[in-house]
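Every protein chain except one is present and positioned as in the full complex.
After this line comes subunit A, so read on.
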Amino acid sequence: MKRRDFLRAGSLAAGSLGLAGCSRTPPSGLPPGQLLGPSQALGHRLRDGTGFPAASETRKVEALIIGGGMAGLSCGWWLKRQGHASFAVLELENEAGGNARSGSNPISAYPWGAHYLPLPGPEAPELRLMLAEFGALKGDPHALRPEYEERYLCFAPQERLHIHGAWQEGLLPQFGIAQVERHQQQRFIEQIASLKATLDGRGRPAFATPSARGGSPTAALAGISMADWLQQQGYDAPSLHWWVNYGCRDDYGTDYRQTSAWAGLHYHAGRHGQASNADSDDVLTWPEGNSWLTRRMAQGLGDALQPNAMAWQIEQTAQGCSVLVYLAQENRSVRYLADKLVWAAPTGFLAHVMPSLPPPWQTAMAQLSYAPWLVANLSLRAPPAERGQQPLCWDNVLYGAAGLGYVVANHQSLQLHDQGCVLSYYRPLTEATPAAGRKLLQTAPHAYWARSILAELGRVHPDLPGLTEQLDVWRWGHAMLRPTPSLFSSDVLPRLRQPQGRIMLAHSDLSGFSLAEEAHYWGVRAARWLLEHKDEFA
(Lines give C-alpha, C1' and ligand atoms only; values in the text may rest on other atoms or scores of the structure.)
Protein backbone atom coordinates (compact mmCIF):
# COMPACT_ATOMS: atom_id res chain seq x y z
CA MET A 1 0.00 0.00 0.00
CA LYS A 2 0.96 3.57 -0.17
CA ARG A 3 2.97 5.49 2.25
CA ARG A 4 0.49 7.91 3.62
CA ASP A 5 1.38 11.33 4.65
CA PHE A 6 2.60 12.04 8.01
CA LEU A 7 2.22 15.52 9.07
CA ARG A 8 3.85 18.28 10.81
CA ALA A 9 4.94 17.35 14.25
CA GLY A 10 7.99 17.03 16.31
CA SER A 11 8.92 20.59 16.06
CA LEU A 12 8.17 22.29 19.33
CA ALA A 13 11.63 21.33 20.31
CA ALA A 14 12.79 22.58 16.97
CA GLY A 15 14.85 25.65 16.50
CA SER A 16 14.59 28.33 13.91
CA LEU A 17 17.82 27.15 12.43
CA GLY A 18 16.02 25.04 9.90
CA LEU A 19 18.12 22.29 8.47
CA ALA A 20 20.64 22.51 11.24
CA GLY A 21 22.82 19.58 10.33
CA CYS A 22 26.33 18.61 10.89
CA SER A 23 28.56 17.47 8.07
CA ARG A 24 30.72 14.51 8.83
CA THR A 25 33.71 12.98 7.25
CA PRO A 26 32.42 9.52 6.52
CA PRO A 27 34.21 6.43 7.77
CA SER A 28 35.80 4.64 4.85
CA GLY A 29 33.36 3.02 2.49
CA LEU A 30 30.36 5.07 3.56
CA PRO A 31 28.93 7.87 1.45
CA PRO A 32 29.07 11.37 2.91
CA GLY A 33 25.92 12.91 4.28
CA GLN A 34 24.25 15.00 6.91
CA LEU A 35 22.29 14.14 9.99
CA LEU A 36 19.40 16.57 9.84
CA GLY A 37 16.50 17.33 12.10
CA PRO A 38 14.96 20.02 14.17
CA SER A 39 17.35 21.81 16.46
CA GLN A 40 16.47 21.42 20.11
CA ALA A 41 17.70 24.77 21.34
CA LEU A 42 14.43 26.70 21.50
CA GLY A 43 12.55 23.84 23.04
CA HIS A 44 15.10 23.45 25.78
CA ARG A 45 15.05 27.15 26.41
CA LEU A 46 11.33 26.93 26.97
CA ARG A 47 11.57 23.86 29.14
CA ASP A 48 14.42 25.19 31.24
CA GLY A 49 12.57 28.42 31.83
CA THR A 50 15.66 30.42 30.89
CA GLY A 51 13.14 32.59 29.19
CA PHE A 52 12.68 34.81 26.23
CA PRO A 53 12.98 38.56 25.93
CA ALA A 54 9.95 40.61 27.03
CA ALA A 55 7.55 41.80 24.34
CA SER A 56 8.70 44.96 22.62
CA GLU A 57 5.63 45.45 20.45
CA THR A 58 1.95 44.54 20.37
CA ARG A 59 0.26 43.33 17.20
CA LYS A 60 -3.50 43.01 16.91
CA VAL A 61 -5.15 40.48 14.63
CA GLU A 62 -8.63 39.05 14.54
CA ALA A 63 -7.32 35.52 14.21
CA LEU A 64 -4.01 34.00 15.09
CA ILE A 65 -2.98 30.58 13.78
CA ILE A 66 -0.02 28.88 15.37
CA GLY A 67 1.66 26.22 13.27
CA GLY A 68 2.46 26.34 9.55
CA GLY A 69 2.06 22.67 8.67
CA MET A 70 -0.70 21.26 6.52
CA ALA A 71 -3.48 22.16 9.02
CA GLY A 72 -2.36 25.71 9.74
CA LEU A 73 -1.73 26.46 6.07
CA SER A 74 -5.15 25.03 5.13
CA CYS A 75 -6.76 27.25 7.72
CA GLY A 76 -5.01 30.31 6.28
CA TRP A 77 -5.78 29.20 2.73
CA TRP A 78 -9.51 29.03 3.48
CA LEU A 79 -9.54 32.40 5.32
CA LYS A 80 -7.80 34.07 2.40
CA ARG A 81 -10.16 32.38 -0.04
CA GLN A 82 -13.10 33.81 1.89
CA GLY A 83 -11.57 37.27 1.63
CA HIS A 84 -10.50 37.50 5.23
CA ALA A 85 -7.30 39.45 5.78
CA SER A 86 -6.82 40.10 9.46
CA PHE A 87 -4.94 37.01 10.53
CA ALA A 88 -1.42 35.68 10.92
CA VAL A 89 0.04 32.20 10.66
CA LEU A 90 3.09 31.65 12.84
CA GLU A 91 5.66 29.07 11.82
CA LEU A 92 8.43 27.96 14.11
CA GLU A 93 10.85 26.87 11.39
CA ASN A 94 12.23 29.11 8.70
CA GLU A 95 10.04 27.37 6.15
CA ALA A 96 6.43 26.30 6.47
CA GLY A 97 5.30 22.82 5.49
CA GLY A 98 5.72 20.71 8.60
CA ASN A 99 5.93 17.05 7.76
CA ALA A 100 5.63 17.89 4.08
CA ARG A 101 8.97 19.63 3.88
CA SER A 102 11.45 18.81 1.16
CA GLY A 103 14.99 19.30 -0.05
CA SER A 104 16.66 19.38 -3.44
CA ASN A 105 19.94 18.75 -5.19
CA PRO A 106 21.08 18.95 -8.84
CA ILE A 107 19.45 15.59 -9.62
CA SER A 108 16.00 16.20 -8.20
CA ALA A 109 13.85 17.66 -5.48
CA TYR A 110 12.99 15.09 -2.81
CA PRO A 111 10.67 14.79 0.17
CA TRP A 112 11.63 14.74 3.84
CA GLY A 113 8.27 13.37 4.85
CA ALA A 114 4.75 13.29 3.39
CA HIS A 115 5.18 12.68 -0.29
CA TYR A 116 1.86 11.90 -1.92
CA LEU A 117 -1.86 12.48 -1.76
CA PRO A 118 -4.45 9.80 -2.56
CA LEU A 119 -7.25 10.96 -4.85
CA PRO A 120 -9.65 12.85 -2.58
CA GLY A 121 -13.21 11.52 -2.46
CA PRO A 122 -16.47 13.49 -2.50
CA GLU A 123 -16.08 13.80 1.30
CA ALA A 124 -13.18 16.20 0.80
CA PRO A 125 -14.61 18.96 -1.42
CA GLU A 126 -12.40 21.67 0.09
CA LEU A 127 -9.27 19.71 -0.71
CA ARG A 128 -10.52 19.19 -4.25
CA LEU A 129 -11.15 22.92 -4.57
CA MET A 130 -7.60 23.58 -3.50
CA LEU A 131 -6.22 21.08 -6.01
CA ALA A 132 -8.27 22.78 -8.72
CA GLU A 133 -6.88 26.15 -7.66
CA PHE A 134 -3.34 24.79 -7.97
CA GLY A 135 -3.97 23.22 -11.37
CA ALA A 136 -3.76 19.62 -10.21
CA LEU A 137 -7.48 18.99 -10.77
CA LYS A 138 -9.11 20.01 -14.02
CA GLY A 139 -12.75 20.78 -14.72
CA ASP A 140 -15.46 20.46 -12.08
CA PRO A 141 -13.98 19.75 -8.64
CA HIS A 142 -17.32 18.38 -7.46
CA ALA A 143 -17.60 15.78 -10.22
CA LEU A 144 -17.82 12.19 -9.05
CA ARG A 145 -14.77 11.37 -11.13
CA PRO A 146 -12.80 14.56 -11.75
CA GLU A 147 -9.95 14.79 -14.19
CA TYR A 148 -6.48 15.22 -12.71
CA GLU A 149 -3.38 16.71 -14.29
CA GLU A 150 -1.51 13.68 -15.51
CA ARG A 151 1.92 15.08 -14.84
CA TYR A 152 1.03 14.86 -11.13
CA LEU A 153 -0.63 11.43 -11.15
CA CYS A 154 1.90 8.80 -10.23
CA PHE A 155 3.47 7.46 -13.42
CA ALA A 156 3.52 3.78 -14.22
CA PRO A 157 5.11 1.51 -13.09
CA GLN A 158 3.98 2.32 -9.57
CA GLU A 159 4.75 -0.38 -7.03
CA ARG A 160 6.82 -3.50 -6.67
CA LEU A 161 7.75 -5.81 -3.83
CA HIS A 162 11.00 -7.72 -3.38
CA ILE A 163 10.06 -11.11 -2.04
CA HIS A 164 11.75 -14.52 -2.14
CA GLY A 165 14.65 -13.13 -4.10
CA ALA A 166 12.70 -11.47 -6.89
CA TRP A 167 10.67 -8.35 -7.62
CA GLN A 168 6.94 -8.75 -8.17
CA GLU A 169 4.44 -6.19 -9.36
CA GLY A 170 2.27 -4.63 -6.62
CA LEU A 171 2.80 -4.77 -2.86
CA LEU A 172 0.43 -7.56 -1.89
CA PRO A 173 2.72 -10.59 -1.59
CA GLN A 174 2.07 -13.02 -4.45
CA PHE A 175 5.39 -14.46 -5.57
CA GLY A 176 6.03 -17.79 -3.91
CA ILE A 177 2.95 -17.47 -1.67
CA ALA A 178 0.89 -20.60 -1.05
CA GLN A 179 -2.63 -20.91 -2.40
CA VAL A 180 -4.10 -21.06 1.13
CA GLU A 181 -2.57 -17.68 1.96
CA ARG A 182 -3.80 -16.18 -1.27
CA HIS A 183 -7.32 -17.29 -0.47
CA GLN A 184 -7.07 -15.45 2.84
CA GLN A 185 -5.78 -12.36 1.07
CA GLN A 186 -8.72 -12.57 -1.29
CA ARG A 187 -11.18 -12.92 1.59
CA PHE A 188 -9.60 -9.93 3.34
CA ILE A 189 -9.87 -7.81 0.20
CA GLU A 190 -13.52 -8.78 -0.21
CA GLN A 191 -14.21 -7.95 3.42
CA ILE A 192 -12.55 -4.56 2.91
CA ALA A 193 -14.68 -3.93 -0.17
CA SER A 194 -17.84 -4.53 1.85
CA LEU A 195 -16.58 -2.30 4.69
CA LYS A 196 -15.86 0.37 2.12
CA ALA A 197 -19.48 0.23 0.96
CA THR A 198 -20.91 0.22 4.50
CA LEU A 199 -22.86 3.30 5.60
CA ASP A 200 -23.29 4.55 9.13
CA GLY A 201 -26.63 5.32 10.79
CA ARG A 202 -26.78 8.72 9.07
CA GLY A 203 -26.17 7.42 5.60
CA ARG A 204 -22.54 8.45 5.48
CA PRO A 205 -19.71 6.04 4.65
CA ALA A 206 -18.64 4.20 7.80
CA PHE A 207 -15.03 4.86 6.80
CA ALA A 208 -14.40 8.20 5.13
CA THR A 209 -11.50 10.53 4.55
CA PRO A 210 -11.59 12.95 6.30
CA SER A 211 -12.74 10.57 9.02
CA ALA A 212 -14.95 13.20 10.66
CA ARG A 213 -17.22 13.02 7.61
CA GLY A 214 -17.72 9.30 8.12
CA GLY A 215 -19.00 7.10 10.90
CA SER A 216 -17.62 7.21 14.44
CA PRO A 217 -15.31 4.41 15.56
CA THR A 218 -17.38 1.49 16.70
CA ALA A 219 -16.57 0.03 20.10
CA ALA A 220 -15.94 -3.40 18.60
CA LEU A 221 -13.19 -2.11 16.29
CA ALA A 222 -11.79 0.81 18.27
CA GLY A 223 -10.67 -1.13 21.34
CA ILE A 224 -8.73 -4.01 19.80
CA SER A 225 -5.52 -4.02 17.88
CA MET A 226 -5.39 -4.65 14.15
CA ALA A 227 -3.33 -7.79 14.78
CA ASP A 228 -5.94 -9.18 17.19
CA TRP A 229 -8.73 -8.30 14.81
CA LEU A 230 -7.07 -10.32 12.05
CA GLN A 231 -6.77 -13.32 14.36
CA GLN A 232 -10.35 -12.87 15.52
CA GLN A 233 -11.53 -12.97 11.90
CA GLY A 234 -9.60 -16.16 11.27
CA TYR A 235 -6.76 -14.66 9.27
CA ASP A 236 -3.44 -16.29 10.06
CA ALA A 237 -1.59 -16.09 6.72
CA PRO A 238 1.86 -14.60 7.42
CA SER A 239 1.90 -12.75 4.08
CA LEU A 240 -1.42 -11.06 4.89
CA HIS A 241 -0.22 -10.16 8.38
CA TRP A 242 2.94 -8.68 6.90
CA TRP A 243 0.93 -6.64 4.40
CA VAL A 244 -1.52 -5.28 6.97
CA ASN A 245 1.31 -4.49 9.37
CA TYR A 246 3.14 -2.77 6.54
CA GLY A 247 0.09 -0.56 6.02
CA CYS A 248 -0.04 0.43 9.70
CA ARG A 249 3.68 1.15 9.88
CA ASP A 250 3.51 3.03 6.60
CA ASP A 251 0.55 5.24 7.40
CA TYR A 252 0.76 5.53 11.15
CA GLY A 253 4.36 4.70 12.05
CA THR A 254 2.87 2.18 14.44
CA ASP A 255 3.09 -1.60 14.59
CA TYR A 256 -0.25 -3.30 13.91
CA ARG A 257 -0.16 -4.87 17.37
CA GLN A 258 -0.46 -1.34 18.76
CA THR A 259 -2.77 0.12 16.13
CA SER A 260 -6.50 0.23 16.71
CA ALA A 261 -8.36 -2.02 14.28
CA TRP A 262 -10.56 0.93 13.41
CA ALA A 263 -7.55 2.89 12.18
CA GLY A 264 -6.02 -0.18 10.54
CA LEU A 265 -9.20 -0.77 8.55
CA HIS A 266 -9.60 2.91 7.76
CA TYR A 267 -6.35 2.71 5.85
CA HIS A 268 -7.90 0.19 3.47
CA ALA A 269 -11.58 1.14 3.49
CA GLY A 270 -11.53 4.90 3.95
CA ARG A 271 -10.67 6.11 0.43
CA HIS A 272 -13.45 6.90 -1.97
CA GLY A 273 -11.67 9.05 -4.53
CA GLN A 274 -12.06 8.35 -8.21
CA ALA A 275 -10.82 10.00 -11.37
CA SER A 276 -11.90 10.07 -14.98
CA ASN A 277 -8.33 9.51 -16.08
CA ALA A 278 -6.85 7.28 -13.38
CA ASP A 279 -7.58 4.21 -11.27
CA SER A 280 -9.10 4.87 -7.87
CA ASP A 281 -5.96 3.70 -6.07
CA ASP A 282 -3.78 6.10 -8.03
CA VAL A 283 -2.15 8.95 -6.14
CA LEU A 284 -0.95 12.47 -6.78
CA THR A 285 2.73 12.90 -6.24
CA TRP A 286 5.59 15.25 -6.99
CA PRO A 287 9.38 14.96 -6.75
CA GLU A 288 9.32 17.26 -3.70
CA GLY A 289 6.37 15.35 -2.24
CA ASN A 290 3.56 17.23 -0.56
CA SER A 291 5.63 20.36 -0.22
CA TRP A 292 4.41 20.98 -3.77
CA LEU A 293 1.11 21.69 -2.01
CA THR A 294 2.36 23.41 1.12
CA ARG A 295 4.65 25.75 -0.83
CA ARG A 296 1.72 26.90 -2.92
CA MET A 297 -0.40 27.38 0.17
CA ALA A 298 2.40 29.30 1.89
CA GLN A 299 2.91 31.47 -1.18
CA GLY A 300 -0.78 32.34 -1.24
CA LEU A 301 -0.60 33.60 2.33
CA GLY A 302 2.07 36.17 1.58
CA ASP A 303 2.90 38.34 4.57
CA ALA A 304 0.24 36.69 6.70
CA LEU A 305 2.71 33.84 7.15
CA GLN A 306 5.41 34.61 9.69
CA PRO A 307 8.26 32.10 9.77
CA ASN A 308 10.85 31.79 12.56
CA ALA A 309 8.19 32.71 15.09
CA MET A 310 7.78 30.71 18.25
CA ALA A 311 4.77 31.14 20.51
CA TRP A 312 6.04 30.69 24.04
CA GLN A 313 3.16 31.80 26.20
CA ILE A 314 -0.56 31.75 25.58
CA GLU A 315 -3.20 33.28 27.83
CA GLN A 316 -6.92 33.44 27.34
CA THR A 317 -8.69 36.46 28.81
CA ALA A 318 -12.17 37.88 28.56
CA GLN A 319 -10.98 40.31 25.91
CA GLY A 320 -9.16 37.79 23.72
CA CYS A 321 -6.04 35.76 23.49
CA SER A 322 -2.66 37.14 24.38
CA VAL A 323 0.26 35.30 22.84
CA LEU A 324 3.93 36.01 23.41
CA VAL A 325 5.94 35.19 20.32
CA TYR A 326 9.70 35.03 20.02
CA LEU A 327 10.98 36.15 16.61
CA ALA A 328 14.24 34.26 16.28
CA GLN A 329 15.61 36.32 13.40
CA GLU A 330 15.19 39.56 15.31
CA ASN A 331 15.95 38.10 18.73
CA ARG A 332 12.98 39.81 20.32
CA SER A 333 9.47 38.99 21.40
CA VAL A 334 6.17 40.51 20.33
CA ARG A 335 2.72 40.24 21.88
CA TYR A 336 -0.11 39.17 19.58
CA LEU A 337 -3.60 40.10 20.70
CA ALA A 338 -6.17 38.01 18.85
CA ASP A 339 -9.91 37.61 19.11
CA LYS A 340 -9.59 33.94 18.38
CA LEU A 341 -6.74 31.49 18.33
CA VAL A 342 -6.15 28.29 16.36
CA TRP A 343 -3.47 25.95 17.68
CA ALA A 344 -2.36 24.11 14.55
CA ALA A 345 0.92 22.77 15.89
CA PRO A 346 1.07 19.22 17.26
CA THR A 347 -1.71 19.05 19.80
CA GLY A 348 0.29 17.65 22.68
CA PHE A 349 2.70 20.57 22.66
CA LEU A 350 0.10 23.15 23.63
CA ALA A 351 0.55 22.10 27.25
CA HIS A 352 4.11 23.44 27.18
CA VAL A 353 3.14 27.00 26.30
CA MET A 354 -0.25 27.38 27.95
CA PRO A 355 0.03 27.24 31.73
CA SER A 356 -3.71 27.42 32.31
CA LEU A 357 -4.79 24.75 29.90
CA PRO A 358 -8.57 24.23 29.81
CA PRO A 359 -9.23 21.20 32.05
CA PRO A 360 -11.02 19.07 29.38
CA TRP A 361 -7.88 19.26 27.29
CA GLN A 362 -5.44 18.81 30.08
CA THR A 363 -6.17 15.15 30.75
CA ALA A 364 -6.74 14.37 27.08
CA MET A 365 -3.37 15.72 26.00
CA ALA A 366 -1.54 13.67 28.56
CA GLN A 367 -2.67 10.56 26.71
CA LEU A 368 -1.26 11.40 23.29
CA SER A 369 1.69 9.36 22.11
CA TYR A 370 3.83 10.17 19.07
CA ALA A 371 5.80 7.88 16.78
CA PRO A 372 9.43 8.58 15.83
CA TRP A 373 10.48 8.30 12.18
CA LEU A 374 13.55 8.38 10.08
CA VAL A 375 13.69 9.51 6.45
CA ALA A 376 16.84 9.30 4.34
CA ASN A 377 17.53 10.58 0.87
CA LEU A 378 20.15 8.73 -1.12
CA SER A 379 21.62 10.39 -4.20
CA LEU A 380 22.85 7.83 -6.70
CA ARG A 381 24.88 8.60 -9.78
CA ALA A 382 22.84 6.02 -11.70
CA PRO A 383 19.84 3.85 -10.88
CA PRO A 384 20.80 0.42 -9.49
CA ALA A 385 21.12 -2.34 -12.08
CA GLU A 386 17.94 -4.32 -12.61
CA ARG A 387 18.12 -8.02 -13.23
CA GLY A 388 14.53 -9.17 -13.34
CA GLN A 389 11.53 -8.44 -15.48
CA GLN A 390 10.03 -5.88 -13.10
CA PRO A 391 11.53 -2.43 -13.69
CA LEU A 392 12.29 0.23 -11.10
CA CYS A 393 8.99 1.61 -9.80
CA TRP A 394 7.90 4.69 -7.91
CA ASP A 395 7.53 2.73 -4.66
CA ASN A 396 9.90 -0.19 -4.07
CA VAL A 397 9.30 -2.28 -0.97
CA LEU A 398 11.36 -5.04 0.62
CA TYR A 399 9.39 -7.88 2.17
CA GLY A 400 10.22 -8.35 5.83
CA ALA A 401 12.66 -5.42 6.02
CA ALA A 402 12.94 -2.95 8.91
CA GLY A 403 12.36 -0.02 6.58
CA LEU A 404 9.37 0.59 4.35
CA GLY A 405 11.47 0.52 1.18
CA TYR A 406 12.23 3.49 -0.98
CA VAL A 407 10.49 5.86 -3.34
CA VAL A 408 12.24 7.18 -6.44
CA ALA A 409 11.97 10.96 -6.03
CA ASN A 410 12.60 11.70 -9.69
CA HIS A 411 10.09 9.10 -10.85
CA GLN A 412 7.82 11.92 -12.05
CA SER A 413 10.56 13.34 -14.24
CA LEU A 414 9.55 13.70 -17.88
CA GLN A 415 13.13 13.42 -19.06
CA LEU A 416 14.32 10.38 -20.89
CA HIS A 417 17.62 10.42 -18.99
CA ASP A 418 18.22 11.91 -15.58
CA GLN A 419 21.68 12.61 -14.21
CA GLY A 420 21.23 9.94 -11.57
CA CYS A 421 18.44 9.34 -9.12
CA VAL A 422 17.34 10.19 -5.59
CA LEU A 423 15.85 7.44 -3.46
CA SER A 424 13.77 8.47 -0.45
CA TYR A 425 13.99 5.81 2.22
CA TYR A 426 11.37 5.64 4.98
CA ARG A 427 11.62 3.91 8.33
CA PRO A 428 9.26 4.20 11.30
CA LEU A 429 11.05 3.16 14.48
CA THR A 430 8.45 0.62 15.50
CA GLU A 431 10.85 -1.97 16.92
CA ALA A 432 10.95 -0.35 20.36
CA THR A 433 8.83 2.04 22.41
CA PRO A 434 8.48 5.56 21.00
CA ALA A 435 10.71 6.91 23.77
CA ALA A 436 13.41 4.35 23.03
CA GLY A 437 13.13 5.17 19.34
CA ARG A 438 13.57 8.87 20.08
CA LYS A 439 16.56 8.09 22.24
CA LEU A 440 18.14 6.18 19.36
CA LEU A 441 17.44 9.06 16.99
CA GLN A 442 19.14 11.45 19.38
CA THR A 443 22.23 9.38 19.95
CA ALA A 444 22.99 7.26 16.86
CA PRO A 445 25.58 8.86 14.55
CA HIS A 446 25.25 9.27 10.81
CA ALA A 447 27.46 6.26 10.12
CA TYR A 448 25.07 4.06 12.10
CA TRP A 449 22.13 4.93 9.89
CA ALA A 450 24.16 4.93 6.68
CA ARG A 451 25.44 1.44 7.42
CA SER A 452 22.04 0.15 8.36
CA ILE A 453 20.26 1.61 5.32
CA LEU A 454 22.93 0.54 2.83
CA ALA A 455 22.97 -2.97 4.28
CA GLU A 456 19.21 -3.22 3.97
CA LEU A 457 18.99 -1.89 0.43
CA GLY A 458 22.28 -3.52 -0.62
CA ARG A 459 20.71 -6.89 0.02
CA VAL A 460 18.53 -6.44 -3.07
CA HIS A 461 20.78 -4.02 -4.97
CA PRO A 462 24.39 -5.15 -4.48
CA ASP A 463 25.64 -2.17 -6.51
CA LEU A 464 23.66 0.44 -4.55
CA PRO A 465 26.26 1.19 -1.84
CA GLY A 466 28.84 1.87 -4.55
CA LEU A 467 26.50 4.12 -6.51
CA THR A 468 25.44 6.22 -3.53
CA GLU A 469 27.22 9.56 -3.50
CA GLN A 470 25.31 11.27 -0.72
CA LEU A 471 23.12 9.95 2.07
CA ASP A 472 21.28 12.48 4.21
CA VAL A 473 19.18 11.48 7.17
CA TRP A 474 16.28 13.37 8.71
CA ARG A 475 15.14 12.45 12.20
CA TRP A 476 11.56 13.09 13.23
CA GLY A 477 11.20 12.64 16.97
CA HIS A 478 7.43 13.18 17.10
CA ALA A 479 6.34 12.46 13.53
CA MET A 480 2.82 11.13 13.95
CA LEU A 481 0.18 10.57 16.55
CA ARG A 482 -0.11 6.85 17.26
CA PRO A 483 -3.65 5.52 16.68
CA THR A 484 -3.70 3.07 19.57
CA PRO A 485 -6.76 1.10 20.75
CA SER A 486 -6.77 3.06 24.02
CA LEU A 487 -6.89 6.36 22.10
CA PHE A 488 -9.89 5.34 20.01
CA SER A 489 -11.82 3.72 22.83
CA SER A 490 -11.48 6.79 25.06
CA ASP A 491 -13.14 10.20 24.76
CA VAL A 492 -9.77 11.90 24.16
CA LEU A 493 -10.39 12.80 20.52
CA PRO A 494 -13.99 14.05 20.92
CA ARG A 495 -12.82 16.28 23.81
CA LEU A 496 -9.94 17.74 21.83
CA ARG A 497 -12.25 18.56 18.95
CA GLN A 498 -14.37 20.86 21.12
CA PRO A 499 -13.15 24.46 21.11
CA GLN A 500 -12.50 25.95 24.55
CA GLY A 501 -13.57 29.55 24.66
CA ARG A 502 -11.58 31.42 22.07
CA ILE A 503 -9.22 28.59 21.22
CA MET A 504 -9.67 25.75 18.78
CA LEU A 505 -7.26 22.98 17.89
CA ALA A 506 -6.58 22.13 14.27
CA HIS A 507 -4.34 19.21 13.44
CA SER A 508 -4.52 15.71 12.01
CA ASP A 509 -4.00 14.66 15.64
CA LEU A 510 -7.73 15.29 16.12
CA SER A 511 -8.43 12.38 13.76
CA GLY A 512 -6.05 10.11 15.62
CA PHE A 513 -3.93 9.56 12.55
CA SER A 514 -1.61 11.63 10.50
CA LEU A 515 -2.98 12.12 7.00
CA ALA A 516 -2.82 15.22 4.82
CA GLU A 517 -6.57 15.04 4.14
CA GLU A 518 -7.32 14.98 7.87
CA ALA A 519 -5.09 17.95 8.53
CA HIS A 520 -6.69 19.84 5.68
CA TYR A 521 -10.16 19.13 7.04
CA TRP A 522 -9.36 20.34 10.56
CA GLY A 523 -7.62 23.41 9.17
CA VAL A 524 -10.63 24.39 7.09
CA ARG A 525 -12.99 23.64 9.96
CA ALA A 526 -11.00 25.99 12.17
CA ALA A 527 -11.16 28.67 9.48
CA ARG A 528 -14.94 28.33 9.34
CA TRP A 529 -15.09 28.63 13.11
CA LEU A 530 -12.96 31.78 12.94
CA LEU A 531 -15.33 33.26 10.40
CA GLU A 532 -18.44 32.39 12.44
CA HIS A 533 -19.91 35.26 14.46
CA LYS A 534 -16.92 37.31 13.56
CA ASP A 535 -18.73 40.42 14.69
CA GLU A 536 -19.14 39.23 18.27
CA PHE A 537 -15.46 39.64 18.86
CA ALA A 538 -14.85 42.62 16.67
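As a convention for this text, contacts are C-beta pairs under 8 Å (C-beta built on N, C-alpha and C of every residue); 3 or more make two chains touch, one makes a residue touch a chain; residues count from 1.
The definition used in the following text is that contacts and distances are computed from a predicted model.
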**Absent chain [UniProt protein name; select from "Sulfur carrier protein ThiS", "ABC transporter permease subunit", "Right-handed parallel beta-helix repeat-containing protein" or "Polyamine aminopropyltransferase"]** = "Polyamine aminopropyltransferase"
**Message:** Can you say which of A:Q233, A:N277 or A:Q299 touches the chain missing from this structure?
**Reply:** A:N277
**Contacting the left-out chain in the complete assembly, out of A:K60, A:R151, A:R204 or A:R459** = A:R151
**Item:** Sole contact to the chain not displayed, among A:S194, A:N331, A:Q415 or A:T443
**Value:** A:Q415
**Prompt:** Which subunit A residues would touch the chain omitted from the figure, given the whole complex?
**Reply:** 150-151, 153-158, 277-279, 282, 391, 414-417
